[in-house]
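Up next is subunit A:
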Amino acid sequence: QEAGGRLDVVVQPEPPSLMLGLVTNGPTQLVAGEIYESLLRYGTDLKPQPSLAESWEISKDGLTYTFHLHHGVKWHDGKPFTSADVVFSADKFLRKTNARLRVSLAHVASITAPDDYTVVFKLKEPFGPFINAFEASTMPIVPKHIYEGTDYATNPMNNTPIGTGPFKFDKWVKGSYIHLVKNKDYYLEGKPYLDEIYYRVIPDAASRAVAFENGDVQVLPGGSIENWDVKRLTAMKGVCSTGKGWEFFAPHAFAWLNNREGWTAKKKFRQAIMYAMDRDFMKDVIWNGFGKVATGPISSATNFYSSDVPKYPHDPAKAKELLKEIGYDGTPVRILPLPYGETWQRWAEAMKQNLEEVGIKVDMVSSDVAGWNQKLSDWDYDIAFTYLYQYGDPALGVSRSYLAKNIAKGSPWNNVEGYNNPELDKKWAAAAVSADPAEREKIYAEIQKEIVADVPVAWLLELQFPTIYRCNIKNPVSTAIGLNDSLRDTWIEK
Partner candidate 1 sequence: MTGFLKRFARNRGALVGLLILLIVVVVAIFAPIIEPRSPWQMVQRPFLPPFTMSGLPLGTDTLGRDVASGLVHGARVSLIVGLVSTLVALLIGVPLGAVAGFYGGWIDEAAMRVTEFFQTIPSFALAIVLVAIMEPSLTSITLAIAIVSWPPVARLVRGEVMALRHREFVDAARLAGLSNRRILFGHILPNAMSPIIVMASLMVATAILLESSLSFLGLGDPNIMSWGYMIGAARTVIRSAWWLSFIPGVAILLTVLALNLIGEGLNDALNPRLARKGR
Partner candidate 2 sequence: MAVLSIRDLTIALPPGADREDAVRDINFDLDAGEILCVVGESGSGKSMTANALMGLLPQEVKIRSGRAEFEGHDLLALPEAQRRALRGDRIGMIFQEPMSALNPLMRIGDQIVEVYEAHGRFSGAERRARALALIKEVGLPDPEKIIRAYPFQLSGGQRQRAMIAMALALDPAILIADEPTTALDVTTQAQILDLIRRIQQKHGTAVMFITHDFGVVAEIADRVIVMRQGEIVEAGSAEVVLNAPQHPYTRDLLAAIPSNAIPEPEQVAARPVLEVRELRKTYQTGGGFLRPAREVKAIDGVSFAVAKGEVLGIVGESGSGKSTVGRAIVRLVEPDSGQILLDGRDMNTLDPEALRAARRRVQMVFQDPYASLNPRKKIAQAITEGPIAAGTPKAEAEARALQLLETVGLDAGAADRFPHEFSGGQRQRIGIARALAMEPELIIADEAVSALDVSIQAQVLELLRDLRTRFELSLIFITHDLRVAAQLCDRIAVMRHGRLVEIGPVDAVFRNPQDDYTRNLLAAVPGADWGTELAAPG
């Protein structure tokens, strides 16, 4: 390992803020992941690893989680980091601001700090995925001495974030770049290796590819260029890529099907859609072979995946037959593509074409991100593309889309399709609170088998967003959240 050097990474779009405790969108995570840390990290096998917590224990009954913190950790402003910060972050700050953590915190009875370097979480009941909640974007530890007693959202320090991570915030030229510098007081000896990181804002995908080719940036995070360029760039000399680093998120692409009204409310119609789609073509042509056709709600990268489910191969004849059975009258259905760039647009076009081939009339609806959000929140769609993260555990990232209690207007992230299956609801709940992995595995297998037959949504692809980088950049991705985690282990070969 060699120390020193500068790394240029694309960030797209420009993050609204770097205060990870308040804003958790992708670009913010990418940058702020260098600044803020949580108690644990997760390997690409999703196993927890030490971070701010040196070690931890979980009681047998699965109700008590005890974390022992690193000594000698300092905030970027030089103040010491202690367990009080952790308690403040989890119990006060994030409870108020982080929707994702709230799901886990609902199971928590108390958070206490017996001493400066120990934190204890006590749960009300066992919650299987709880150990997955200590990732940097779910539970970023924020400095108590800066935020306590202030209005978190308007605290002026949000613009100059203070964390414990390996890199410190230096400068943000809006619309152009964000500059981070090495944290010389980082608690791990010799780390980080890099001197500085520039996150570059380049709004046009084609320009981003050019930037990489020209050497202006050395790392392209997954999804920052269109798929067609991925193939071209990875074929270049001295360019490496990795599919790793998305295990925790396991982005799972599917299309919401409106289960409430119209033809999509009919199960057979939804099945017809599944048969009509040529998902291998979608994978090969639109995603350039990246990813994997999804078989059901749980990604094969996530724990508790089961492949023992009904299969939906590309079978137009079958689709036509199903449509005939239910007497489909040619009423057009509306497709709402995900407004995230050309790939998604092409994808919707391909689906439209597939559906029209079996006789389903399709209107493509167009909107920008805001309009898309609005339409989903208002359930104003028939078919709508999306992809969701699974956060390493079905109870965190999967069940939310299928539970009846999550049917509520106003959010694009709950049970938007309106699927209501009380039987399954019970099973989801049972699987979540079980402390025994084997039992969880069994219940999830049952769930998957049943739900896939119902087709509440049209599962499409387990997405893969390869990270592309110059081969002399070593170790850019070492954990399950990839570049969103800190680059403390990354170094440049001269």
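Candidate entries met the following condition: all candidates are chains of the complex that A comes from, given by their letters.
The rule is simple: contacts are C-beta pairs under 8 Å (C-beta built on N, C-alpha and C of every residue); 3 or more make two chains touch, one makes a residue touch a chain; residues count from 1.
The shown structure was predicted, so the numbers you read here are calculated from the model rather than taken from an experiment.
My understanding is that every option belongs to the complex but just one is in contact with subunit A. Which one, out of 1 or 2?
1
In the complex, go through subunit A and note every residue touching candidate 1.
205-206, 209, 226, 228-229, 231-232, 281, 285-286, 337, 339, 341-342, 345-346, 348-350, 352-353, 363-368, 371
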